[in-house]
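So that we are looking at the same thing, I have put the structure below in structure tokens.
The complex appears here minus one protein chain, its other protein chains still in place.
Chains here go by letter, A and B, matching the order in which they are written, and residues are numbered from 1 within each.
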Amino acid sequence: MLKNSFRLNDLLMTIIVWLSAALVVGAFLWLLSDLTLHGIAKLNWSFLVSAPENAGRDGGIGPILVSTLLILGVALLATIPLGLGTAVYLSEFTSGASARSIRMSLNVLAGVPSIVFGLFGNALFCIWLGLGFSILSGGLTLACMMLPIFIRSTEAGLSAVATEWRHGAAALGLTQAAALWHVLLPAAAPAIIAGLMLSIGRALAETAALIFTSGYVDRMPDSLSDSGRALSVHIYDLSMNVTGGDQSAYGSALVLIILLVVINNVAASLANRFLSQRITSS
Amino acid sequence: MMHDTKKLWRSAVLPTSYTLSNIEQGAACCVPIPQIQVENLSVSYHGKSVLEGVSLDINKGCITALIGPSGCGKTSFLSTLNRLTDLIPGCHMQGRINIDGVDVTDPRLDVLALRRKVGMIFQKPNPFPLSIRRNIEMPLREHGLRQRSAIDERVERALRDVGLWEEVRDRLDAPALALSGGQQQRLCIARALALEPSILLMDEPCSALDPIASAVVEELIQRLRNRYTVVIVTHNLAQARRVANFAAFFWMTERVGKLIEFGRCQSLFDSPSHDLTAAYVTGISG
Partner (left out) sequence: MIWSRHSISSPSRADATLARITGGIALAVVILLGLVLMLLVRESWPVLVDGGWTRFFVGDGWFPSSGQFNLLAMLWATLAASLGALFVAVPLGVLSAVFSRFYSPSWLIMPLRRVMVLLAGIPSVVYGLWGLTVLVPLIANWEPPGASLLSAILILALMILPTVALTSEAALAAVATSHLQGAAALGLSRTGIVLGVALPAARVGILTGALLAAMRALGETMAVLMVAGNVVQTPSSLFDPVRVLTANIALEMPYAAGDHRAALFASGLLLMLIVTVLAWLAGRIGTHSNA
């Protein structure tokens, strides 16, 4: 008797689990296929390089891609040194209460809604520092958002590097700086790169913060102090404010996703290359 | 006073050239002049005492074995000699340690210079994830040696010293981690030797190796006698008998490690003064 009820339970559970998985996969397949179907028509070289016309319904996303890359560039220039510095400090020079409060601050920063960063970036960079709506403001605001992710990943990578190398380096009379430069940071490279890619992914996906800091202008930017439209903002504008802009929106969305997939794969292969250079003996 | 200490160290760390020679044998193998003088050393971690009241003298050019069961503070003792205890969280050290007349427990001491003079080999081989050449070259560069020719000469000399040169001379740029366990340990020894230390600390250098590799490393250690002062922690009593000139026996009393007996290796094993020592070396306890 018990055996039968067991079997019924098992069967029920199996059905539920498979159904859930199918539902989840199905929903996402639906999304991805819609995206591809609607957007693929727009994908060609001229779309990628020419300027938008007719409020973006026609033409391409050339200047927008340039703006996006510039904003990303500014963000990376700020994030990498600040992030590495903080991660090194957390991993090598501090512990206990001080480390805990830094980590807590980072956790809170990581959870701050992007729209709040939009407000913050607007107030600090655009108004208080006088940068106005610009690629610079947008990039710096994005850097604030990328830092917690990057720091977390880098620090985890550094802490995971074997203590035996640290002790070995110390026993050879090497400074911590030398150990970091020659051994520890290269060993943590996969984690650092992974963190970098995660942050870049977040940055490219960001819209709300950019609307209030780098603005809407869809012309080719002349300098970093020009306003520039990021790809995600373009998608937003086309779908919400431009009737008949859906086609272009889908095309842009497809470009964005392909960009993200490429970045993820580059990251994975870079990480693999670093890992294979170190054959572990154990 | 700080300047005096520094000056003393400067003269102490100038490279002294030790010439290579073949295996040296013979009974009169080392000079009974103390190089390391330890006075009433105690070590504790987070308040818990692991070693108490250790006083002994390590003689120059001799191989001194530290024997005793696990947990009685032998590794902690070793780590105090090159101030590696500084890196361990919660570790407190109390007492005096003089090396070549310089008090190394002085917080103003240049620890990096100390660690060049006192090299350490760990139980588990830990070559850096770099090429074989860079493992030896990098510490040399960091300590100020810049010319390519001088570096290459030292690299070759160090590798010859440990008997690795013929095995790796044509693949110096291969990753060090691709070497076998025994080769890795010998590389670590070469790396330490390249800095031209005068003292070598070895924490169970053979215990992580297979028997053949272990024998090779042990033979290498024997060759280091006279040229270097070696302090070696070992659980292998037979190895201690084979290799060491002096032996120090540690034991746990009341949950704290203490030095029970110290003396010439031969006499410690054949006619120990202390009952505990006798029991340990004959295998009755421990």
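One rule holds for everything that comes next: contacts are C-beta pairs under 8 Å (C-beta built on N, C-alpha and C of every residue); 3 or more make two chains touch, one makes a residue touch a chain.
What you see is a predicted model, and the numbers here were worked out from it, not measured in a lab.
Return the single residue from B:36, B:78, B:93 or B:121 that touches the missing chain.
Within the whole complex, the residue contacting the unshown chain is B:93.
Residue by residue, what part of chain A touches the chain that was omitted?
Residues touching the hidden chain, for chain A, are 6, 9-10, 12-14, 16-18, 20-21, 23-25, 27-28, 30-31, 34-35, 38, 81-82, 85-86, 88-90, 92-95, 101-102, 104-120, 122-124, 144, 147, 151, 170, 175-178, 180, 201, 204-208, 211-212, 232, 235-236, 239-240, 246, 249-250, 253, 256-257, 260-261, 264.
We adopt the following convention: only the chains that are shown with their structure count from here on.
Help me check something: in the complex, which residues belonging to chain A touch chain B?
Where chain A meets chain B, its residues are 95, 162, 164-175, 178, 182-183, 186-187, 277-281.
Which residues, counting only chain B, touch chain A once they are in their complex?
Those residues of chain B that touch chain A are 82, 84, 87, 89, 111-116, 119-120, 122, 124-126, 128-130, 134, 138-139, 142-143, 175, 177-179, 181, 184, 188, 191-192, 195.
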